[in-house]
Structure formats: C-alpha cells, structure tokens
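Reading through the structure tokens given below for one structure.
Note that one protein chain is taken out, while the other chains of the complex remain in position.
Letters A, B and C name the chains as they come in the text, with residue numbers starting at 1 for each one.
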Amino acid sequence: MPIQHQASVISNTRTGAYQLLTLTAGEIPKEFKPGQFVTLAIDGLSSGLILRRAFSIYQAQDRGVYGGTIDLVVAAHGEGTKWITQLKRDDSVNIVGPLGKPFSIPKDAVSCVLIGGGYGAAPLFRLAEALRSRGCRVDFILGAQNSEKLFGILEARRLGHNVLITTQDGSSGHQGLVTDVLPDLIAKADSQVIYSCGPMPMLQAITKIAQAHQIYSFTAVEEAMACGIGVCMTCVLPVIGDDGVTRMVRSCVEGPTFKGERVRWDEVGTIPPDTYGAGNQ
Amino acid sequence: MPIQHQASVISNTRTGAYQLLTLTAGEIPKEFKPGQFVTLAIDGLSSGLILRRAFSIYQAQDRGVYGGTIDLVVAAHGEGTKWITQLKRDDSVNIVGPLGKPFSIPKDAVSCVLIGGGYGAAPLFRLAEALRSRGCRVDFILGAQNSEKLFGILEARRLGHNVLITTQDGSSGHQGLVTDVLPDLIAKADSQVIYSCGPMPMLQAITKIAQAHQIYSFTAVEEAMACGIGVCMTCVLPVIGDDGVTRMVRSCVEGPTFKGERVRWDEVGTIPPDTYGAGNQ
Amino acid sequence: MVMKTKSGLIDMSCNFFDAKLPSPVFTASGCAASGKELSQFMDLTTIGGIVTKSVMLEARAGRATPRMSETPSGMLNGIGLQGPGIDAFLETDLTWLNEKKIATVVSIAGNTVEEFSKLAFKLKNRSDILAIEVNISCPNVENRNKVFACNPVTAQEAIKAVKKHISDIPLLAKLSPDVTDIVEIADASIKAGANGLSLINTLLGMVIDTKTFKPVLSGGTGGLSGPAIRPVAVRVIHQVRAAFEDIFILGSGGLRTGSDGLEFIAAGANALSLGTIIFNDPTSPVRIHNEMAEHLTALNKTSLAQVRNMAHD
Partner (left out) sequence: MVMKTKSGLIDMSCNFFDAKLPSPVFTASGCAASGKELSQFMDLTTIGGIVTKSVMLEARAGRATPRMSETPSGMLNGIGLQGPGIDAFLETDLTWLNEKKIATVVSIAGNTVEEFSKLAFKLKNRSDILAIEVNISCPNVENRNKVFACNPVTAQEAIKAVKKHISDIPLLAKLSPDVTDIVEIADASIKAGANGLSLINTLLGMVIDTKTFKPVLSGGTGGLSGPAIRPVAVRVIHQVRAAFEDIFILGSGGLRTGSDGLEFIAAGANALSLGTIIFNDPTSPVRIHNEMAEHLTALNKTSLAQVRNMAHD
C-alpha cells in the first residue's frame, strides 16, 4: 500500500553527476520491495510545477534515528529535478510511495545479471541483496555516457561476483555500451535472468540479447508520469498480456518492471493496430 | 534610475513579528532616497507567483564588504512574503529599485513628527537622518496592534527627540492609536510637518489632524501593485493635482509618498465622479 | 454531517439532488479512474463521491504517448479516453464501487448521438448510480467539430439522446469553456433535459517541444487543466449561475485548496470535483474538505450553504 508522507531532508550530497538524497520516509520502507519508486511533489502551494517527479528507491531503512528513511539518486534534468537537487537539510518535501510493481524474484538460486544505465543502477542494489539472500549469483554491468554518470560501482563490487563497467566516451571501463559486454558475461556466468534499468533503447537491446540466449529479462521502464498512482493514464506503453493480447498498460502500477519480451519496444510511443481497443478510436 | 539586480541574501533574522532581510544591492543604495522602495521577484522561473512584492527600503549602505546592501523589514502575509521570510543566507533573489518618489524634505530646520504603523516605520529612519542633517527636530510615534509588531523603537530613540509608543492591545506604551497621542505631541513639539507610513485609515486620520493644525502631512501609501515601475496602472488612487483636478494616479511612480491633503482618502477604491476621464467610462 | 473544526461546528453536507452527502467534494472524471487506486489513500465514502473516467461504448486504446505535458501551474493532457468500454466498466468497476458503497457519478462519452443513446440505454433504471455525467466536451477528439458542447444544437442532441432513456437518475451535462457564449450552451443542455451542469472541462491548448519544434502531445492539441485555469472556471460558474438561479452546478477547474473550493461555492457551485490536484496530492479530496471547514468556522459560519452564491448580489 502506498503511503503519503511529509518528509524531511536528512542529507543531500553530491555523488558523481548525481545527488544522493536521504529523506525521512515514515512507514514507506516497511512496504518497500526492490524495483519500486516514490514520487516527490515540487515545492509548496505556490509552485508552478504541479506534477510529482518519480525516483527509484535506492535504499530503504526500516528504522533508525529518524525512523524509516529512503535514499534516492537524483539527476538534475529540468526545473523539477533542479529544485530537488537543491534541497537542503531539514527542508520539507511531500513523498508518496512505495509505488509500482517490484521486480519478480526467482524462486531458485539462479545466476543473474543486473544492468544499470546511469542513475538506472539505483534500484538494482536492494534487488541484488534480495537475490543473494535467495542464493543467486549476481553480476553487474554498469554503463553510462561517462564516468561521472556511473553510479554505485563500489557497492556493485561489494554485492556482485563480476562488475563490468562501460562508458560511451571510454572514461571508465570498456568504451561502448552495456550490450557490448553482455553476451560474453552471459556465457561466462551462465546467467539465467537479466534485470535492467536505464534508457529505453538499452532495455530493448538487452531484451533482444536475452531472447537470443533464451533467458529471462526483467526491465524497469521510465515513462513520463502525471500521477504515478494509476489514475491518469499518461504513462502507458503497449504490453502483451498473459492472454497474448496487447494492451496500453500503465507503467506506474502495472510496471515500471515488465518482462522484457512482453513490451513491444519498437512500438512504444504508438498504439499498435492490434492493441485492445485500437479499432475504436 | 531604478536598477535590476540579482541579489544575494546576506542575512535574514527575526525581529519581533518581522524578518530583517539584508541583501546585496549593487548600485541601488547609491540611487536611494528615503521613502523609496524595492520589489522582489518570488522564486525562479518555475514559481507560480509571477508578480513582484514591494518593500520599503529600511537601510541602504553604499559600500561595504558586500558592495552596496539594503535592509528590508518583511511581514509574512501571503504566499509571496512567506517565501521571502524563509530565504536563507546566500539564496538568490531578483530585486528592482529604488522605486517611487521619495519623501519631500523641507528646506528649513523645522520640527517634524514621523509616524510609523507596524512595519510602516521601516522607511522613517533614513528619513529621520536626512531631516536631522537639515537641522530638523524629529519626534517619533510608533504604533502597532501589539508590541511584537512595533518596529525600530531603539533606533527611534537614537534619532528622535521624543518617542511615543502606542499599541492597540496595550502590550506596550499607550493603549490605542497613534492619533490618540499625536495632537498633544504637535502642541508640545510645535511640529510643522508630519511624515507617516502605515495602514490607509491611519494615514487618513493623521492627515485630518494635520489639516486641523494647519501643518504639512506627507504620507507613504500601500496600494496593491503588479509592476511597481509605472507600466500597468493597477496601483492607482484618486489624487488632486496642482491644477486642482483629480486624477487616478499611479502610487508606484507618482507615489508612494503623497501630500496627505492631496489624496482623496474617502474615495480610495472608487473613481470619484469628477476625476479626469471619469465621464468616459 | 456536522463536523468539528478547531474553531467550531460546521455542517458540510451537500444536497446532491435527492441524496444528502457528507461533503461537496468529488473526484473529477479521468482523474481518479474508478476509485480503486485512490481508495488506498483515503476512505472515499467520507467525501462526496467519485465521478468515474468517461467511458465509451467500446473498449478504447486512447492516444499514443506522449499524452501529457506539464505547463505553468497546470498540465496538458491528451489521453484520448482510453477505457474498457461500458459493459466491462459496469461489470467490474461499478460493481466494486457499489460494494464499497462509494457514491458514484458515471461519466459517459460518445462519438455520435447514437453512441450516447446506446450508452444511456445501458444505464437505464440503475439505482446504484448517483448521477450520470454526459461528457460532451472532451477536447481530445480528432475534429473540433465533434465537440458537442461547442454548439447548442449538437449539445442538445447529445443530451436528448441520453435523456430519452433516463428518467430517475439526474443528468449532468459537462461543458467546455472554449465557447463564445457558455450561457447559450448551458441553456440548450438544460432544455434538452440536463438536471445539472458540470463546469468546466479543460481548455484546448498546445505545447511545442523546442528541440524538435513539433507539438509535444501525439494528438497535437490537448486539454489544459490545473490551477492555471481556475479563474476561467470561477468566471464560467458565476456566469451560468447568474443566468440560471436553480440549476445544479458541479464545479471543477484548478481547485487546489479549501479556499479555492469556497470561491467556487460562492460563485454558485453546489458541489466540487477535483482533477489535476489529485496527481499532485492524492489525499487532496480530504484535505480540501477539511480546509473548507476550517476556513468557514474561522469566519463563524455554521454551514457551507451559507456562502453559496454569495459572490452574486
């Protein structure tokens, strides 16, 4: 059950190209499962920005000196995230969460690859812990445009068997894309499941590789959201259901995590003609 | 000439019911004369509050470690002033000033009463200095609803011959209104000019007393302003010109200081039928 | 129905045709789906009720994404009425709402007069609906000429088609502010049998992406909502109330605070529906209800009804 909480900023520190934001979160951490996100309102009643902003939950602590807390990794993008990245200790911010469907976790102790693009790595560390506690082997691939935009390398090293780094400009690790190094890793680690979070083209490419290797792919997508709680229908994408029918599905409540092969990646941003209800426009 | 300046907050401290806000002000202090005001923009480009807020200049320093600076006395009222009163050191705020017509200053060394209602006292201290440097005697009456809302008593004591205090709840000084104690002071100090700033009914009552005593009254009015620089025509009130004709006059550029007897106090908020242009609605 | 605030007691109840509700606050169509998601945040029986997302005859996939763009103090949406179609809606969504005893206004939208007629037929004689809102003002149709509420004749036809089948359930006509003379459209709707009016739907707007220089929304234009449009909503409600003393008005458009709600009531609204603010603050229906109560008791009022129409002299 999602909870609305008036949070206080505990800290907001720079980490590479991002801000690591720690907030009081009340009961939210108790409800949290890896892959879920929270939304933050921008400013108070006089703000001209009325929509909330969504962020993956990076860490969630049940209890501590401040009660429950969560950590977010925030990239300054437009006006809303600029405001968030400038929050100071003790500032107040309204949060709602945990939201969305968490990652599916295999019953068995299988070998998993976790792939994060930029701040997309954020939700993967609590996932890695959950997988490890099931006895899964966990490997990481962290990719970004440049080394500044890589997130969580040290923690990946702590939790992962292998940690591969890629950057597009070659400033760290392999120069290129996460998908350059994925096939080799799958072969070496005998991976059974891939989890990924990052830009849509990356998720799509990973899913293709997973399909080629006949292994599972779970992706966490990022669609523009107005409400984040399933009431507005802005965040939809075409997803094939268990019955084989494509529907325009809300990524905030039926996602953000989807089985990769269920998302019609090529047709995101369109209504595929065979979508349920597409004939009645 | 008014100047637009991107100011930094030097300090923002509580003083009674108000915040004393010190800002860098570039060249504004050089241009400043007592009675003038500045306007502050609320927040950055994402703010839903697009109109500037007006504040009397309380102090203006030409030069110091921060270059020119100004001090304002700010009462939290609605959303805009709430934002201003919460500014922190080093926050940035856009200011425009000095704006408006300063108080007229007598050529001769006459006896003056300066009357401030609440934060309306703010513009009177630099005025007192200017008057004293002309050799004028200065007396103060500071009034407010309660003692929390009195501003500048110590400074008034430093600059004034007599300082009378009134509060409506009797928590300091005489219980009642500034006008209760004014006639006696005029008699005692042989006052020739009254300067006042505060709520409209106070300015009106003071002007009546001044007229009864056949002495000058200069008032600084507070009308809701959209632009503060004379381009929008929202801040008008009916004022009698040198030619005896009443016009709807902009209080931001032709005021905020007016000769008391020129303002048609009873008809503020109306267009008196004999106003210039009133026949052509 | 009398509630206690910091400053006193206040009767916040709302006469909604024959029903007496504990609050005038509803959720607006398209901004609370069919209630299930929001009910995680609050007990929807403590507010007035919900207006469900406009449902069409058939299932509908809606428009391609992007479907929204944030705008200054508002947003533009072009959802395109994605939904399950009336049959699935009645079976699943309305059944759930009835089980939970949530007062429900069912919003319907048709592409043609005939579709409105068929939709109404499906709702005939139902005793589990508080009212039917006839959405004749959705801006997200392919052709501006298809917005029924932009023309008194088409408005009248659509409402008549619904009224034909509906006798016992109050009908609300949801109107668009994008007209030269709202009173004319209101008049046509009332003459066609509308028992009340929902004022206002979104304003037609557009946002252009300044990287691609193309419209952001897949459909080009969309509906502008949120606090930005509130002064237009207040004006429309005031204007229509001045023309029709007795018509029931469900007010919407930019409500954010209890004070905003009271503006609407003073302008002439009988009840309120919250749209975009729900995205900002999912518990806003309860908050706004409480803020209105606090505001009124602080002014020594004892009932909400005391301020209704007060902005008229």
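In this text, contacts are C-beta pairs under 8 Å (C-beta built on N, C-alpha and C of every residue); 3 or more make two chains touch, one makes a residue touch a chain.
Just so it is clear, the model here is predicted, and its values are computed rather than measured.
A.B. asks: Taking the whole complex into account, name the chains on display that the unshown chain touches.
C.D. replies: A, B, C
A.B. asks: Write down which of B:Val38, B:Leu164 or B:Leu237 is the residue touching the left-out chain.
C.D. replies: With B:Val38, B:Leu164 or B:Leu237 as choices, the missing chain is touched by B:Leu237.
A.B. asks: Using the definition of touch stated at the top, determine which of C:Asp93, C:Glu115 or C:Glu263 touches the missing chain.
C.D. replies: C:Glu263
A.B. asks: Looking at C:Ser7, C:Ser39 or C:Thr221, which residue reaches the missing chain?
C.D. replies: Candidates C:Ser7, C:Ser39 or C:Thr221; residue touching the omitted chain: C:Thr221.
A.B. asks: Among C:Pro170, C:Gly205 or C:Pro285, exactly one should touch the missing chain; which is it?
C.D. replies: Residue touching the absent chain, from the options given: C:Gly205.
A.B. asks: Give me the subunit B residues in contact with the hidden chain, please.
C.D. replies: Those residues of subunit B that touch the unshown chain are 1-2, 4, 41, 45, 48-52, 94, 96, 223-224, 226-237, 247-248, 253, 268-271, 275-281.
A.B. asks: Go through subunit C and note every residue touching the omitted chain.
C.D. replies: 71-74, 76, 150-151, 178-181, 203-208, 210-211, 213-215, 220-221, 224, 226-232, 234-235, 238, 254, 256, 259, 262-263, 266-267, 295, 299, 307, 310-311, 313
A.B. asks: Write the list of subunit A residues that the hidden chain touches.
C.D. replies: 48
Throughout what follows, only the chains that are shown with their structure count from here on.
A.B. asks: Taking the mean of all protein CA atoms as the centre, name the chain whose own CA mean is closest to it.
C.D. replies: Measuring from the global C-alpha mean, the nearest chain centre belongs to C.
A.B. asks: Give, as an integer number of Å, the spacing between the C-alpha centres of subunit C and subunit B.
C.D. replies: Chain centroid spacing, subunit B to subunit C, equals 46 Å.
A.B. asks: Where the CA atoms of subunit A average out and where those of subunit B average out, how many Å apart are those spots?
C.D. replies: Those two chain centres are 54 Å apart.
A.B. asks: Quick one: which residues in subunit C touch 2 or more of the other chains?
C.D. replies: 72-73, 227
A.B. asks: Indicate the residues of subunit B shared as contacts by at least two other chains.
C.D. replies: 48
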